[in-house]
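Structure record follows, encoded as structure tokens.
All protein chains but one are shown at their positions in the complex.
What follows is chain A.
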Amino acid sequence: MFRNQYDTDVTTWSPQGRIFQVEYAMEAVKQGGCAVGIRNKTHAVIAALKLSQDADLSSYQKKVFKIDNHVGIAVSGLIADGRILCRYMRNECLNHKFVYESPLPVSRLIRDVADRHQVATARSWKRPFGVGLLCIGHDQTGPHLFQTCPSGNYWEYYAIAMGSRSQASKTYLEKKLEDFESCDLDALVKHALRALEESCGTRKKDDKDGKLTKDNCTVALVGEGNPLLVLDGEDVAQYVDAIHAEQEEQAVAATAAAAAEMSIDGSQGRDATADMPDAPTGGAEEGAAAAGEDAPASEGQQPMEEG
């Protein structure tokens, strides 16, 4: 039952200098539903995968929260803990607004939340929060994307994913990182959803075949001149449909290119290149790459979870 004798409370160190309770809390974050965040020059976006107890009998659990007009969070881990932090963050934003009549800078909000996380790792009568937050916001220093951790650490990112199977999303983000900074808002949302789909597991209960649907994901975005907007259901459907349509196009192009290649191989000397337009050939490379991504994502879920 116990991993060792040093993990029963948060004020006991292991001889290796670790605090196991905090590490267990971080494990809870890894088990939580996946969330992806990306930032460009003007905007920040999060997309999160909602889980449900039973796809038929219950709704999906809400895990993206609006904090203020300029800040939003996605929660992975114990959503109940997340709600408490959410309330705290809303309070901080309101208090700041009451006193200074201006939005609270995002970095300060995150630092305050992280301090709260940290306190729970250093008091014998407390337990660490079992949540990680992805936080997007916009303030006088531009758009921001932060991640917090039960240990009290926090980081700012251009793009990041957290939660179960998030490694697949991170792989996508690393591959496309160069595109984010200058792409427009629509493209940014699509990138986030594509990254999220990488982490979409094939769950028996859902039987969604590892696909995003309008019901199992939420998108939030914020940026210059854009107060925080949370997209759910039909609002997110257009983006989900769009990325699925693009994927299909690419798949078709890929098979066409493959077929063309076959026929070229089969009949050397035939003037096949003439009636093959250039565009599909270009698309074929992308399509092949996309297919290559898909394969490890769907097969490699189990090992990913450990990573």
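FYI, a residue touches a chain if its C-beta (ideal position, glycine included) is under 8 Å from a C-beta of that chain, and two chains touch if they have at least 3 such contacts; residues count from 1.
Simple rule for what comes next: contacts and distances are computed from a predicted model.
Candidate names were "SURP motif domain-containing protein", "NADPH:adrenodoxin oxidoreductase, mitochondrial", "Proteasome subunit beta" or "RING-type E3 ubiquitin transferase", and the UniProt protein name of the unshown chain is "Proteasome subunit beta". In the complete complex, the hidden chain is touched by one of A:R18, A:K41, A:R108 or A:K211, namely A:R108.
Residue positions on chain A in contact with the hidden chain: 98-102, 105, 107-108, 111, 139-141, in rising order.
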